[in-house]
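Could you have a look at this structure, given as structure tokens, before my questions?
One chain of protein is taken out of this complex; the other chains stay put.
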Amino acid sequence: MAREMMFAEAMAAAIMEEMQRDPNVVFYGQNMAMTERDPFLKRFGKERVRITPISETAEIGAGVGAAMTGLRPIVELYMNEFMLVAFDQVINEAPRMRYMSGGQVKVPLVLKAGFGFAAGWAGQHSNCLYHTMMGIPGLKVAIPSTPADAKGLLTAAIRDENPVVYLHHYMLMLDKGNVPEGDFIVPLGVADIKRAGTDVTIVATAWMVKKSLAAAEELAKEGVSAEVVDPRTLAPLDVKTIVGSVKKTGRLVLVDQAPRQSSAAAVIAGEVAEHGFGYLKAPVRMVTALDTPIPYSEPLERYVLPDEEKIISAVKSVMAKQSVGV
Amino acid sequence: MAREMMFAEAMAAAIMEEMQRDPNVVFYGQNMAMTERDPFLKRFGKERVRITPISETAEIGAGVGAAMTGLRPIVELYMNEFMLVAFDQVINEAPRMRYMSGGQVKVPLVLKAGFGFAAGWAGQHSNCLYHTMMGIPGLKVAIPSTPADAKGLLTAAIRDENPVVYLHHYMLMLDKGNVPEGDFIVPLGVADIKRAGTDVTIVATAWMVKKSLAAAEELAKEGVSAEVVDPRTLAPLDVKTIVGSVKKTGRLVLVDQAPRQSSAAAVIAGEVAEHGFGYLKAPVRMVTALDTPIPYSEPLERYVLPDEEKIISAVKSVMAKQSVGV
Amino acid sequence: MTKAEALSSERLIWMYAQMVRIREFEERVKRTFTEHPGVMRGHAHLGDGAEGAIVGALATRAEHDLVMPSYRCHGYPLVLGTPARNLMAEIYGRKDGVCGGFGGSMHLADPARHFPCTSGIIAQSIAHATGAGLTAQVKKTGQVVYCFFGDGATKQGGFYESLNLAAIWKLPVVYVLENNQYQAYTHVSLEDANEMAGDPLSQKAQAFSIPGETVDGTHVLEVFEAVGQAANRARDGKGPSLVEAKFYRLSAHGNAITVPPVPTQFPEHEAVEVYGNKAEYAEWKSKDPIVKFRARLVGNGTLTDAAAKQIEDRVATEMEEAVQFALASPLPAPEEAVKHVCA
Partner (left out) sequence: MTKAEALSSERLIWMYAQMVRIREFEERVKRTFTEHPGVMRGHAHLGDGAEGAIVGALATRAEHDLVMPSYRCHGYPLVLGTPARNLMAEIYGRKDGVCGGFGGSMHLADPARHFPCTSGIIAQSIAHATGAGLTAQVKKTGQVVYCFFGDGATKQGGFYESLNLAAIWKLPVVYVLENNQYQAYTHVSLEDANEMAGDPLSQKAQAFSIPGETVDGTHVLEVFEAVGQAANRARDGKGPSLVEAKFYRLSAHGNAITVPPVPTQFPEHEAVEVYGNKAEYAEWKSKDPIVKFRARLVGNGTLTDAAAKQIEDRVATEMEEAVQFALASPLPAPEEAVKHVCA
């Protein structure tokens, strides 16, 4: 049974259902659950649903400590940048505790944050910081692109015994889609082929999946069949599915909203350079943000970010290479 | 005129000379310049050489503010992990100010930190975190592998008008080498070929350069000529020199002390997958740390880190591929 | 000179005019959401209600002193002399904006007028201001740094670290805590331990053994006296102080957060919109710092009603002109975006 809902609703549903299922799940963050009308507060009460001060180190750090001692906290952080003031907790505490203790403790913690708000939020509030959290052993990173994945990945994150950073893209919040009701999990570490194709593989996450799918439709009109792969989690990264797609298509375009060398695209391209090299008929191409901070004014912002047109032209450029020569 | 000195001495020389040259350079950090015997304190006095509390956000943040208003601070941070408690200042303040102000302010700031101390410092003090600082527009990252580069890059960093993270590898601190005296700059953004070769390119930084050079000597005995390229700065990244080397050798092994998907190696491999694909005769190979936090006990630590043997075997594996098939 | 009684009529009138300018500027920014839909992007935060704190503090300033607030930053540069039109143009994302459209509402900058750049991340600019104090001290410029931040920011670690550093180094910084009762939608009583215990937030100064004082931020002259003393202390090399100005933000935290293409809007104040507490809002509204100061100045003969009206009209014209200028200013050319990344 599925129901159409918005991305934001799908996330709320996941939290609601998991809090219902497991009394150890607690949910807190700034500027949430302010009034008694709040549905979480109403249902689960003030002990389990809390409003916090602007204290990310204490918020996330308390999450680590609470998780080590028997709770399963979900910390609402709003924007991925706000984790930076507490980044030691994110990459040097939460994911290290289990290993340092020789497997004695576990840290079932979800850090939920939005990102990539390309709507005039300027230099410090529009970034895509996932690359800083990739490849950190012990830390998982989920990054849904559809309402269904939003619910399934968040449910998986809450049930996971390890710290998971759950990143939702602000530009997708109002997107609608069918979402399975009740128990529904998208396992962490499994990519999804959002559109099957035969000529070229496009790997993209979050908002860029949407843009890539739109580009693929355009390309289809011109006879190019693009396969769009969404890793869905950046850690663990499902290299196998990506390489499998490249094996089929022989061509790879990576689309990423972050600047090139701080993108997931670069890391994935590196993996394919090792594991999928023999399948490639053309160089990979990355379509990323330009190497600038995000500017405020709309024409500037638009100029630095990837868009459909840039994706289409990258696909065409790799299609033009018929062999391995460059 | 060059003089043999240790890596640590070369860094001190750079700071000493730049402080002498420019009265706006200030130098501060924790647990430094404690007594009047301290050479910096003796020479430059208590105003310009300061001891700080354990307050990285204030230390780095004050550095940003001081740099915006006319000083050129060098902040001693000791270990790259200690930046994490203040990471917003590192990647979301220092490198954004100039851009957000429309080019009105500049932030000539050096953040100096050691890293990679593979000597039993365990999970939270032995990491290589440079990938988190790569690809951040406005932020430069220097990572020397020799005493001469240590001095030249630090001098360039201090003179640079932008924030520069200067990362020195703890395992290299006592290494000796010839260091040019007086004004000596290694420009930021220029890779160095540490060893010329024709069969395979090895890209490595810091301690891994040393291991790669040792591996290259071993390989030479077996008739394999390895070129070792040290990017020296990870931002800006000198993709051109790396691709140039790959053009010559046709093979690429990347050696990195960080776990695979949080390595500079992966990003560089990605760049080569785009810009050097046509030159590659074999898949690239990454030799990185295993996907674990750093364990304490020596055999465990040794097991997870790259070493000469792993480099040699990776080089042999890419040499074995005579064509593009995998 | 830190005594309010010693202020000349001219200076008092100047202060009143600055307060009116801030208010009118913010009103025009707010009206943009309805008058020129689509112009406003991102998140804009207004300073209406804070005029007493801003002008009271800045009136104590010497010409070269630095001013470093956070993202709620429209008011300060107005007082420093940055033309309203260039500030408005920045908020409108135009080429003639103070930052050429690169910064926007949260990141105004005019370093030539001693207003370096602001940060949108809570409490981070408190550390920047502390560093500016270091510059002043090392270079012996005699400058004082005026550092403004919110009640919410005092819950962020960087605030405490900065005050300790400034205290041990005796940096010439005045920390002005603008306690406007809310951090976004959260009332200070929900997140501050001092407040919960009925103590003033300025008590946090005791963690660093520096002076901490709470004043009525709706009373511009009270702020003037307290900040003036703190500035003198800083100028005398005696180090930093914490001055808490208690007032009320008169508009919502900022425009409602919307996902394009849903247009941005400016909601009611949280007290009304979120908590349905019209009484709280009305009570504070009755303490409007501008209304209070005007009554005082008119009451003691410093200003006539007519003269006040003249100021208000002049300001209205100035701000209307600023809006028209901003609207007429071109958007920056897209390719400009790659400039200014590095110096």
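Every chain is named by a letter (A, B and C) in the order it is written, and numbering of its residues begins at 1.
In this text, a residue touches a chain if its C-beta (ideal position, glycine included) is under 8 Å from a C-beta of that chain, and two chains touch if they have at least 3 such contacts.
Small disclaimer: the values here were computed from a predicted structure and weren't measured.
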| item | value |
| --- | --- |
| Candidates A:N31, A:Q89, A:T132 or A:T292 - the one touching the absent chain | A:Q89 |
| From A:A12, A:M34 or A:V105, residue that would touch the chain that is not displayed | A:V105 |
| Among C:L12, C:V39, C:A167 or C:A271, the residue in touch with the chain that has been omitted | C:A167 |
| Residue, one of A:V26, A:L84, A:V179 or A:L280, that touches the chain absent here | A:V26 |
| Where the unshown chain meets chain A, residue by residue | 24, 26, 47-48, 50, 52-53, 55-71, 73, 86, 88-89, 92-93, 97-108, 137-138, 140, 161-162 |
| Interface with the unshown chain - residue positions in chain C | 155-161, 163-164, 167-168, 190-194, 196-197, 199, 203-204, 206-210 |
| Interface with the undisplayed chain - residues on chain B | 30-31, 34-35, 51-57, 81-82, 84-85, 119-125, 170-171, 173-174, 290-293, 295-304 |
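Operating definition for what follows: only the chains that are shown with their structure count from here on.
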| item | value |
| --- | --- |
| Euclidean distance of C-alpha centroids - chain A vs chain C, Å | 36 |
| Chain B and chain C, separation of their C-alpha mean positions in angstrom | 41 |
| Multi-chain contact residues (two or more partners), chain B | 57, 86, 88, 92-93, 99-100, 137-138 |
| Sequence positions of chain C contacting 2 or more other chains | 97, 99, 101-103, 107, 119, 121, 124, 157-158, 341 |
